[in-house]
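One protein chain is absent from this view; the other protein chains keep their places.
Chain lettering (A and B) follows the sequence in which the chains are written, and residue indices restart at 1 in each chain.
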Amino acid sequence: MEGKAVISRKQNNVMPGETRARRSLYWQYMVEPFLYLSPAIVLIGLVMMIPLVIGISYSFQSIELLNPFNTGWVGFENYIDLWADRKFWIALENTFWWTFWSIAFQFSLGLGLALLLNTDFFGKKLFQALVFLPWAVPTFLSALTWAWLFNPVIGPLPHWLTALGILSEPYNIMGDPDLAMWGPIVANIWFGVPFFAITLLAALQSIPGELYEAAEIDGASAWQSFTKITLPFLAPMIAITVMLRTIWIANFADLIFVMTGGGPANSTQILSSYVFTTAFRKLDFGYASAIAVALLAILLVYAVFVLWLRKKLVKI
Amino acid sequence: MARIELKDVKKRYGSVEVLRDVNLDIEDGEFIVLVGPSGCGKSTLLRMIAGLEPITGGDFLIDGKRMNDVRPRDRDIAMVFQSYALYPHMDVARNMGFSMEIRKDPAAERASRVKKAAETLGLTALTERLPKALSGGQRQRVAMGRAIIRDPRAFLFDEPLSNLDAALRVEMRLEIARLHQKLGATMIYVTHDQVEALTLADRIVVLNGGDIQQVGSPLELYERPANKFVAQFIGSPTMNIVPVTGGDGEVKTADGSVIKLPHLPDCGAAVELGIRPEHIDVVDPSEGDLIGVADVVEHLGSDTNIFTVVEGLGPLMVRKHGNIPAKSGDRLGLRIQPENAHIFGPDGRALRRVLEKVG
């Protein structure tokens, strides 16, 4: 027996079966995943990637459905118009503030909620289900409801704000160009807090409990435990969530479209709602695509910047 | 029942070679254990035999028929997984009978085979339970039941006992040995535990870094390791290996002590001496080959482990049967049993065979 099972290291003579093996089982292993993947690939390719390329090409064309004879390639004309378009620059600034305030409030309120949910209290399960409920509300419904709440005649908020002395009289906040943006922002905060709370809660629960016990034995106060253990542990999750969420919110036009339609006087127009109104109301696809490409470029620059920043800061 | 042959079997992941030219003949009814440190390719080899990993090159034959391209389901081989891989949504009886269910065997036959297997493994009272309601040992039995019910050509075991606690492991090891005696089927068993390998195997295949190091019966591996790796991998406690200078019929340590090895031919300058702890005798300091100073002494009752330090040689572990009245700090005479000494050349290969010719 031992004789046969020698530890031989024969020369690399190719066995006759090798090529056949590659063709059959190997072939099967290569192809099989694509059987499962092909519907997804086809769908994403046809409905997202190809239109994406077409969309970019539209930005170099004049395509106005209301003006069908004025169609064709126009080079950078749309971009030149964009550069001179005051509404574009207003929308850009609005996009920044809309995203910034939405994220700032969603994150801080979400973190607070996650910390609360990470403790024990009576009726926690029910509480959790109820505070997460806004996330399930269809966007157009939240928009309508908040528009109602902000209505000076029939909504309670202006009256309450007046009673608290914040407003001098119950007037229409969403009719005031200086304040109008706060309407959609508040609705967005309401809608977005659960998302942050859920994500951060998951991260919180992954922190091993012994760390806190060790810190307590070492004499750390609750605040020190929070800043020295909780925050550093959450940091990677926070970074990635905030980045993705920023991009998502900057693209999120539904609330604004329903609540203010971008008005009054474009004071709530953000880039993505500007894309939509240009495409939907003016049917000017060329110009809408140019705005969209500009938005995409800005978001790309932002993403690259954040990733660069992360690389600089994370020195592990 | 099956005879399994591997001829120049290779496995590559991209450019990484996991197994190189494995050649192995497994006789019908043999119990083969593949053993080696983690990452040595033993599990990959088993999975290639099972058909779960494609074979990069070479030939794999069962009863003389090439099986490289045959799907796992058509190889008629059963496998017991490390995680047991019991179907969580099926009760014990259905788990065991699943392969017959798939082959659409008649329900009555299935039921009787399940019943018989359950009896063999002592699971009769548990057949209606779901896997989550079973203990680790019971799950292990169900996994084995699932394998034996099909009466396959060969059984594969992938570290089946590593999730059990020590006492259960001994019990299940015996159970597997009994099963092999009863069924007489070809079994291939993967483990990193040399005790399992030594107790179960007809032949052990030691793998390291994608190469077969040695194939042989447990005693062969213990008595005549082919190289330093096998020498240190098989046997517990581990074999002592110390550098010496070779000479004619003797070796010298760094500080000039001479160890007489009369069987040893002239073996060149720099070699290594390997000696198992149980093959060193404790004698009077004036009589030994070497003088060791006891550092730590462990009294196990049945055995005594003495960790000594030998000047010019380094640490040397000694294991003696029974209770040796030694304590830390004692100077002990150590005598190397020449018939059990191993000499390894600079390439790590054992020079043992030359030695045997004389003996």
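The working rule: a contact is a pair of C-beta atoms (placed from the backbone, for glycine too) under 8 Å apart; a residue touches a chain by one contact, two chains touch by 3 or more.
We take it that contacts and distances are computed from a predicted model.
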item: Chain excluded from display, named as in UniProt, from "M67 family peptidase", "ATP synthase subunit b", "Ligase-associated DNA damage response exonuclease" or "Carbohydrate ABC transporter permease"; value: "Carbohydrate ABC transporter permease"
item: Shown chains that the omitted chain touches within the full complex; value: A, B
item: Touch criterion as defined above, residue of B:L61, B:A85, B:A111 or B:V293 at the omitted chain; value: B:A85
item: Option from A:I80, A:V137 or A:L307 whose C-beta touches the chain left out; value: A:V137
item: Residue numbers in chain A that touch the chain omitted from display; value: 29-30, 32-37, 39-41, 43-44, 46-52, 54-55, 58, 63, 109, 112-113, 116, 119, 121, 127-142, 144-146, 148-149, 151, 153-156, 159, 190, 192-195, 198-199, 201-203, 209, 212, 240-241, 244-245, 247-248, 250-254, 257-258, 272, 275-276, 279-280, 285, 288-289, 292-293, 295-296, 299, 303
item: Chain B residues touching the omitted chain (full complex); value: 50-52, 71-73, 77-79, 81-83, 85-89, 98-99, 102-103, 146, 150
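To be clear about the criterion, only the chains that are shown with their structure count from here on.
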item: Inter-centroid spacing, chain B versus chain A (mean Cα positions, whole Å); value: 54
